[in-house]
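Removed: one protein chain of the complex. Kept in place: all other protein chains.
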Amino acid sequence: MEQIRLSGIVKSYGKIEVVKNLDLTIAPGEFLTILGPSGCGKTTTLRMIAGLEEPDQGVIELGDRVVFSRNDGVVLPPEVRGLGLIFQSYALWPHMTVAKNITLALKEQRLSKSEIEARLKTALELVQLEDFAKRYPSELSGGQQQRVAVARLIALRPSILLMDEPLSNLDAKLRTEMRVGLKRLHRDLEATTVYVTHDQIEALTLSDRIIIMNEGVIMQEGTPFDIYHHPANLFVAEFIGDPKINLFTGAIKAGKLDCGDLTLPLADEFADRGGEMIVAARPEKIAVSYKAKRGWQQVAVEIVQPTGADTIIQVKVGDTHLTLLQSGFITLDEGAPLWIDFDLSALNFFDPKTTKNLRPAS
Amino acid sequence: MKFTYSTFMRTVFGAATAAVLSTAATPIMADSASDLETWMKANAIGTHAMMEENWSDIVAKATAEGEVVIYSSSGRIAKLKDHFEALYPGITLTLFDLGSVKTIEKTIREQDAGIYQVDVVTTGNSGSVIKELLEKGRIFNYVPAHMRDRIPAENRDPLLYRVNEAIVFFYNTEANPDGAPIKNVWELTMPDLKGKVGIKNPMSSGSSLMGLAALVQNPDEMAAAYKRLTGEDIVLSEGVPDAGFEFVKRLLANDVVIFKSGSKLADAAGKAGQTDPLIAMTNMTYIARNDAKGNVNAIMTDVDPFSKMVYPTYMSIAANAPHPNAAKVMIAYLLGNPEMNLDSKIEKPYTKGAAFDMLWGLAPYYDAGSVSPRADVPLPAGGEIWGEMKGTTITAEFMWKQGPKLRDFWLINSSN
Partner (left out) sequence: MVSTPDAGGKPNPWSGRNIAYQAYRLKNKPELIIGVMCLAFLAFVVLVPLFQILRDAFTFQSYDLSYNPEGEVGAFTLFHFDRVFFQPISKALFVKPLINSLSMGVAVTTIGIIVGSGLAWLMVRTNVYFKEVFGAMLVFPYMMPSWVMALAWLSLFRNDRIGGSEGVMTSVFGVQAPNWIAYGFVPIVITLSLHYYAYAYLLISGALATVDSELEEAGATAGMGKWKRIRVITMPLLLPALGSAVVLTFIRILGTFGTPALLGLPVRFFTFSTQIYASINARNQGDAYVLALVLIILAITFIWINSRIIGVRKSYVTMTGKGFRKKESDLGKMRWPATIFVILFLCLTVVMPLTLLLWESMTLIPGDYSWNNLSGYFWYGSGNVDLAYGEPGVIHNKGILGALGNSIKLGFLAALFNGALGLLVGYAVVRGRGGKLSKALEGIAFAPYIFPSIALGAIYIGMFSSSIGPIPALYGTFTILVLITVIKNLPFTSRTGIAAMLQIHQSLEETARVQGIGWFRRMLRIIIPLSMSGLVAGMLLTFITAMRELSLIILLLSPGNMVLTGVIFGYQEQDMAQHSAAVTLMLVLIIITISVIVKVMARGAGTGRLNTT
């Protein structure tokens, strides 16, 4: 278990700055996810920690070792950093058996033959591939290959784990299964883990902490709960949450937010502000009634998507469209009326100019 | 045995190591004491050559040297190895057979780079040999004192010949039972013989070029021969300097067939059973192929103005030769046994037995059409006509000055 610390990391490719002055500390044993759209710099950051890319400036420390420092002229190669890395493509060596794939690096460490055998056995058991030792990667399914990649790490026992979108090549069902496997891996190895993905569900389900990156800058750092409930800015608010969060732009009038077709409550502290405001409401936090209720606003059903345990309901009022989420398997007719109400405590308010959350998490 | 990857790699590396270790050859080092003057003086060569020599002393020194290295334009010298080494035990013969151009090239490059590993250089190509090798001090003329008198001056000055050869005209006796089909070279340029004359590519063959050049170097004789044939003065084409060049131009215009190999040319002309064979302008020694390949060629002995175009092959000692005395012995050997004279009976096979013991270094070259520089060597069987044929010898001056121009002329006029 080691701490990871990045200070003042900058990375450019030619003229494009891919990572801008990044400061990040990951506590020992923590599971941190770097979440963001493609091109945001998350994979680059991960590779810099691994030593596969070199920052232009800054310092990287693993535990109490400085593995990179531009000013002090320290650059430790990946071979000696002692971490584990799962690639998106698993990077299994196609010309070696599963067993060889797992044990090749162990031979480098001059472990005794019996020790290597033992680790191999354990690793294969843990990923449930005991009978596959002599197979070649081309003979395995996607899920099995991923498990071999995991088995490698189990055998290697690094104290830091890096994972680069390891589930993105699997089908949905497998993904859900393997998610659990990865979390278990993190726990069994007691390793500090940095997980990179663009999939928010993975981020939310696996992490102790999430950082969201966009264009090389950290948008928000926090626990899944904080990120979900108190997005620091519009980008995070829109990025996290499936279905996507509802956004309303409205003018502040008489203590409420006038958004045209709808009126939303306003927090007291904003009442005296003039001008406009952006409000965000999560679909599941908007109350729905099938009968008219006082003070509730009427909307009309557009599209209904039952997902099994929940139902996504697209509604519209006037020119405004919103998304609602209700539990249960629901069917409704198009055009059917619904009545909605907003819960002030669940709303997030954003400054239209800075896009920042005006009531950030404490 | 199972061929695993590691076995494969181990085998490969093992074999590689073995191969590398076995080729640890020591490079031939340049002579450190390469003062030419000293060398010449010590060995009585070049400016220090002497009129009289102590031959047995030379042979003794040669034996002590132990080796003689030859660069030769002809590979037949290899036939001499066993005989020479038996005659002079203790001296090993090491031969590089490179063809004339590469012999000259290699000699020049090595001499300029200070590498002295060759003793005897024997090659043709008069212009280069005289102008670039001899006059530039890269090789030296050496005539064994006891042979001087037997060699006419023109065969040893400025540089000693090893053999003389000639380009001549062959005709197919089966298709021409009445004798040679032409009596004048200009007939080769006439419509009757369009596409029926063959020549070895003078652009890639020094001997063929020299043969042609020997004709070109006599423009007056060529003009006179033309007049004798046609009764008229020759009219030169535009831009052609003289009758010699005009001949070349007309030969090409008459669709002369260019061969890559002189021996194949001789065979093509001489193969029996043809109704309309080529006339070959090729090396006289190929007449011997009549026996070997069954050709029915004969040599034209009466062609106006010349029947034979002669070109020499020289032999010399290289500057700073590492085994100068062995070189001297070799050159003497190549001239043939001093006991040989015009009355000697020399029977085939020449490279065996008594004949070999007479001919020595001449043996592999003892053919019709290949003549020793010595005046006291009998002409080989079939080659007696050499003396009867009117010939001209290519001069180094002409080759050096006009050779390139002749090549250019050929090139322009042979391009379609």
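Should a chain be cited, it is by its letter among A and B, assigned in written order, with residues numbered from 1 in that chain.
Rule of thumb we're sticking to: a residue touches a chain if its C-beta (ideal position, glycine included) is under 8 Å from a C-beta of that chain, and two chains touch if they have at least 3 such contacts.
Since this is a predicted model, take the numbers as computed values, not measurements.
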Which of A:S12, A:Q57, A:Q297 or A:T355 contacts the chain that the document leaves out: A:Q57
Of B:K106, B:K183 or B:K227, the residue in touch with the unshown chain: B:K106
Option from B:N43, B:S128 or B:N337 whose C-beta touches the chain left out: B:S128
Options B:A354, B:A375 or B:L411, residue touching the unrepresented chain: B:L411
Touch list for chain A against the chain that is not drawn: 7-8, 50-52, 54, 57, 59, 61, 66, 69-85, 87, 89-96, 104-105, 108-109, 136-138, 140, 142, 145, 152, 156, 162, 169
In chain B, positions touching the absent partner: 2-9, 11-12, 15-16, 19-20, 22-23, 25-30, 69, 75-76, 79, 94, 96-99, 101-102, 104-106, 109-110, 112-115, 117, 128, 131-132, 195, 198, 201, 203-204, 206, 257-261, 263-264, 267-269, 271, 274, 276-278, 292-294, 349, 351-352, 364, 400-405, 407-408, 411-412, 414-416
